[in-house]
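Here it is, the structure in full.
Apart from one protein chain that is not included, each protein chain of the complex appears where it belongs.
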Amino acid sequence: MALLQLTTIPIGTATTSVGSYVAEIQKELEKTNIPYRLNDMGTVIEGNISELLAIIEKIYEIPFEKGAIRVVTQIVIDDRRDKKVGIGDKITAVQQILAGS
Amino acid sequence: MALLQLTTIPIGTATTSVGSYVAEIQKELEKTNIPYRLNDMGTVIEGNISELLAIIEKIYEIPFEKGAIRVVTQIVIDDRRDKKVGIGDKITAVQQILAGS
Amino acid sequence: MALLQLTTIPIGTATTSVGSYVAEIQKELEKTNIPYRLNDMGTVIEGNISELLAIIEKIYEIPFEKGAIRVVTQIVIDDRRDKKVGIGDKITAVQQILAGS
Partner (left out) sequence: MALLQLTTIPIGTATTSVGSYVAEIQKELEKTNIPYRLNDMGTVIEGNISELLAIIEKIYEIPFEKGAIRVVTQIVIDDRRDKKVGIGDKITAVQQILAGS
């Protein structure tokens, strides 16, 4: 089970705004059954690696379709095979450590 | 005004767990006045760049002090000078785009 | 045409060494026709996005097959549709700017 954070950064667009691309990506994710959460630096999606790469393939083109001609895409995947870790679980674990210390 | 996401990844530790390092980093952040938020991939802190780099200098050594001997640290800074964007603001902006579309 | 940098970081392995995983990834890349180059932070491969994601799918499991149970994978893709940029081209472009300035 893995968590993937996707960050989309267009270069050479007319404005400094990126929100419209992110919103479009969310609309696509909404059509799937995959859990996701927007954070301050990107969109986190949860699944096994083949599900995640299939999703990336689907949403990767969105900024280009909306007119961007150069895009830097950052992907960070945290994949562990020793236990199931979903969206929010790592935050809860840290809070429990802090509460117990 | 910038947002900085910090992700700390120890290599060669006895366990697959990273939460204790993250908890320790939060304790240090709690001693400052800097706004921060934990997300699924790291800790986001908010400030101007000199404040942020000073914080990084302070918390960078924590995993080593706790015994790690190799650490990969990922930092992503989103810095804009055209308007003030704090923690949560980009998420709200996307939600407003989605609500209006 | 895009460049993709892949960085593989195992967590909870017995040693601080990562080179054996990287070597195995290179062996797999060697079997393909895709251009690649190892740098100080990862492996850069060149192709269009569907080629690149197909390669990632193939090499992603290597650290797990070699025994890792938690792996953080960083991927950065620089994709531009306005011109063809291959491995080494951006470095050459910067050198030309420096030589001309």
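A, B and C are the chain letters, set down in written order, and residue numbers restart from 1 in every chain.
Here is the rule we go by: a residue touches a chain if its C-beta (ideal position, glycine included) is under 8 Å from a C-beta of that chain, and two chains touch if they have at least 3 such contacts.
Bear in mind the structure is a predicted one, so any value in this text is a computation, not a measurement.
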{"item": "On chain B, residues whose C-beta touches the chain left out of the figure", "value": "11, 49-50, 53, 56-57, 60-61, 64, 69-82"}
{"item": "Contact footprint on chain C, counting only the chain that is left out", "value": "3, 5, 7, 16, 19-20, 22-23, 26-27, 37-42, 44, 74, 76, 78, 80, 82, 87-88, 90-91, 93-94, 97-98, 101"}
{"item": "Positions on chain A where the hidden chain makes contact", "value": "9-18, 69-70, 72, 74"}
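Keep this in mind: only the chains that are shown with their structure count from here on.
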{"item": "Fitting chain A to chain B on CA atoms, where both chains share a sequence, rotation angle to nearest 5 degrees", "value": "180"}
{"item": "Chain B and chain C: spacing of chain centres that average the CA atoms, whole Å", "value": "25"}
{"item": "Centre distance in Å when chain A and chain C are each reduced to the mean of their C-alpha atoms", "value": "20"}
{"item": "Residues of chain C whose C-beta touches two or more other chains", "value": "11, 69-70, 72, 74"}
